[in-house]
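Removed: one protein chain of the complex. Kept in place: all other protein chains.
By written order: A and B. Residues from 1 in each chain.
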Amino acid sequence: VTWTLGEIAERFDGRLVGPAEQVVRRPVPADAQDPGGIAFCENRRYLAKATGVGALLLPGHLASETVPYVQVADPRAAFSRLLAGTGRPLPLAPGIHPTAVVGEGAEIDTSASVGAYAVVERGAVLGPRVRVHPFCYVGEGCTVGADSVLHPHAVLCQDVHVGQRCVVHPGAVLGVDGFGFAWEAGGWRKMPHVGDVRIGDDVDVCALAGVQRATCGSTVVGPGVKVGDLTLVGHNARIGAHALIAPMSGVGGSSVLGERVVMGAQSVVTDHVTVADDVRLAARTAALRGISRPGAYSGLPTAAPLERQQRVRALLPRLGELFERVRRLEKLLEAR
Amino acid sequence: VTWTLGEIAERFDGRLVGPAEQVVRRPVPADAQDPGGIAFCENRRYLAKATGVGALLLPGHLASETVPYVQVADPRAAFSRLLAGTGRPLPLAPGIHPTAVVGEGAEIDTSASVGAYAVVERGAVLGPRVRVHPFCYVGEGCTVGADSVLHPHAVLCQDVHVGQRCVVHPGAVLGVDGFGFAWEAGGWRKMPHVGDVRIGDDVDVCALAGVQRATCGSTVVGPGVKVGDLTLVGHNARIGAHALIAPMSGVGGSSVLGERVVMGAQSVVTDHVTVADDVRLAARTAALRGISRPGAYSGLPTAAPLERQQRVRALLPRLGELFERVRRLEKLLEAR
Partner (left out) sequence: VTWTLGEIAERFDGRLVGPAEQVVRRPVPADAQDPGGIAFCENRRYLAKATGVGALLLPGHLASETVPYVQVADPRAAFSRLLAGTGRPLPLAPGIHPTAVVGEGAEIDTSASVGAYAVVERGAVLGPRVRVHPFCYVGEGCTVGADSVLHPHAVLCQDVHVGQRCVVHPGAVLGVDGFGFAWEAGGWRKMPHVGDVRIGDDVDVCALAGVQRATCGSTVVGPGVKVGDLTLVGHNARIGAHALIAPMSGVGGSSVLGERVVMGAQSVVTDHVTVADDVRLAARTAALRGISRPGAYSGLPTAAPLERQQRVRALLPRLGELFERVRRLEKLLEAR
C-alpha cells in the first residue's frame, strides 16, 4: 500500500503542513530513519526523535520544523488504522485441511477454516468464519463464536466457550484444571475440576496465557477483556468487562475483578479477593486483600542501587524499635 | 448423575436436616442460583451467600435456616467426591492412533493409549494405562509410569522419568535445558545439560510449567508434589515430598526444598538456596537466602494507594538517616 499525505489528511479529517502529493509507504516508529515511512507522536519527547521519517501524524498542539506532518484529533488512532491496512493474517486455506482430525458430531461451520494438524474433538462447535490454525486442540464440548481466531498451538481443553471476534494467541491454554488441592491423610488430594470457562466477545487471550476451568460452575472472562501473555486466570475467577491485564500477571482462584480494572505487568490479585471497578494496579503490585475504591494502587518494587537497598533491608525490621525510641523521647521531653 | 440427600447423608456418614428424598443433580459453587445444585461451606462468610442452591454440605458447627443441609466431618472432602463423580476425562481412543509417530524400540504397554499427532521417540517407555493426548512429545529415553496422563501439548524432551499416577498438564515442558551460562572470551558460553529429570509418583505438573533437566545428575521432584501453572523448576533442584508450589513461582537451580514446603503464588526461591521442611512462603515472597526453620514467611508486596506508596518509597532510602537522627536526640537528652 501507499498513501499520499493529502489522502491521509482527508481520511482522518486532519490539517496538512507539507506537500499533499508526497507519498508514504508504511507506518514506522518515530525514531526510524526511513523517508518512505510515516510515524506518530503524542508528546515532545518522541517528536524530538522524529527526524528521519517522511511524515508525521501529530496532535493539534505539536508541530515539526523539519518533517511534513498532518495534525489529527487522535494520532494514535489514525496510526492504528494505517497499521491495520498493512498487516496480513497468518495463512490459512479455506475449509478443513486433510490432515485435521475432526471428532464425531463436531459441528464446523462451512465458512470456518481448520488448519493442518488441528484436532477438533467430538461435540465441539466452530461458528462462522472461525479460523483454527495448525496444532490447535479444540476439546470436547467447546464452542467458538463467529469470527474468532485460534492461533497456532492454542489449546481449549474441554467445555470452553469462546465468544465472537476473540483471539486466542499461540500457546495459550484455556480450560486447564484449577490448582486446587486439600491436605488429607498425609498428602494433597486433588480437587476435581468439572466446571467450564466462559469467554465473552472481543476478548484477547495472549500468548502462553492460561485460564483454568472452574471447580464447578464457571470461570468467567467478560467481554472486551484483554489477558496478557504468560498470565494466569485462576479457577472460578470472574473478570469484569473491559478489564486489561498486562502480561505476566495472575488473577487468583475465585477472585472477582470489576469492570475496566487495569493490572500492570507482573501484578497479582491473590485468591478470593474482590477488586472494585476502575481500580488500576501499577506494575508488580500484589493485591493480597480486596480493594473497594477505584483509583491507582502500587506496591514497593522499585529498583535502587544494591548497596543502598541492602542498608534499607537491614533497617526495615527495626522500624518498630525506632517508633518506640521516638515515643520514649517524646515522653521524656514532655516530662521536663 | 443424581443423588438424593438421603443417599448423600448415608455415603458421608452425615446428619441430614431436610427431606431425604430431595434430589440434587450437580455440585455447584455456594453462591450459585441453582435449585438442582449442592454446594459446600466451611465458614459463615460463604454460608451467607448460599441462599440459591438446593442443598448444602456443612461442618457440624454450621447450620442453614433456609436451605436443606447435611452436616459431615469434612465438607470439602465430601464435595470433592461428588465432583469426582461428575467429571469426564478428555476423550482418547484405546490403542495407538494411526497418525501417532512411534520411534524404533519404543515400548508402549498394550493398555496404554496414544492420541492423534503424538510423537513417541525411540527408546521411550509408556507403562500400563498411560494416556498420551494429541500433540504430546515423549522424547528419547523417557519413561512414564502406570496410570499417568500427558495432556495435549505436553512435552518430555529427553531422559525424563515420570512416576505413577502423575498428570502433566497442557503446555508443560519437562527436561528442557537448564539456564546455565558462563562468561568466557566476551560472550556467554552455554553449559551443556546432559542430566535427567526424575518425577515421583502422584505428581501434578500444571499447565505451561517447566522443569529443567540437570546439568548432570538429576533434577528431582518428590512424590506427591504439585507444581503450579507457569512455574519453573530449575536444573538440579530437589523438591521434597508433598511440596505445594502455587502457580507462577520459581525454584532456582540447585535449590533444595524440604518436605511439605508450601510456596504461594508468584513466589521464588533463588539459586543454590535450601529451604527447610514445612516452610510456608506467602504469595509473592522471594527467598533469596536459605530458610532453616519451619514456619510462615512473607515479603513486602502489598498494594496500597499509589500516592501513599510513593511517599513511603521516597522516605525509605532515608531510613538510615532517621536512625542516626534519633540516636543523636537520645544522646542529647542523656547528656542533660
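Going forward, contacts are C-beta pairs under 8 Å (C-beta built on N, C-alpha and C of every residue); 3 or more make two chains touch, one makes a residue touch a chain.
What you see is a predicted model; the values in this text were computed from it and never measured.
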item: Residue among B:Val23, B:Ala146 or B:Met191 that touches the chain left out of view; value: B:Met191
item: Omitted-chain contact residue, chosen from A:Thr51, A:Thr86 or A:Ser292; value: A:Thr86
item: Absent-chain contact - pick from A:Gly54, A:Gly123, A:Gly139 or A:Gly171; value: A:Gly171
item: Where the missing chain touches chain B, by residue; value: 99, 101, 103, 117, 119, 121-122, 135, 137, 139-140, 153, 155, 157-158, 171, 173, 176-177, 179, 181-182, 184, 186-194, 208, 210, 212, 214-217, 230, 232, 234, 236, 248, 250, 252, 266, 268, 270-271, 281-282, 285-289, 291, 295-302, 304, 308, 311-312, 315-316, 318-319, 322, 325-326, 329, 332-333
item: Residue ranges of chain A at the interface with the undisplayed chain; value: 26-29, 32, 74, 76-77, 80, 83-84, 86-88, 90-91, 99, 115-117, 133-135, 151-153, 167, 169-171, 202, 204, 206-208, 224, 226, 228-230, 242, 244, 246-248, 264-266, 282-284, 300-307, 309-310, 312-313, 316-317, 319-320, 322-323, 326, 329-330, 333
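Going forward, only the chains that are shown with their structure count from here on.
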item: Angle of the C-alpha superposing rotation, chain A to chain B, to the nearest 5 degrees; value: 120
item: Between chain A and chain B, centroid-to-centroid distance (C-alpha), Å; value: 24
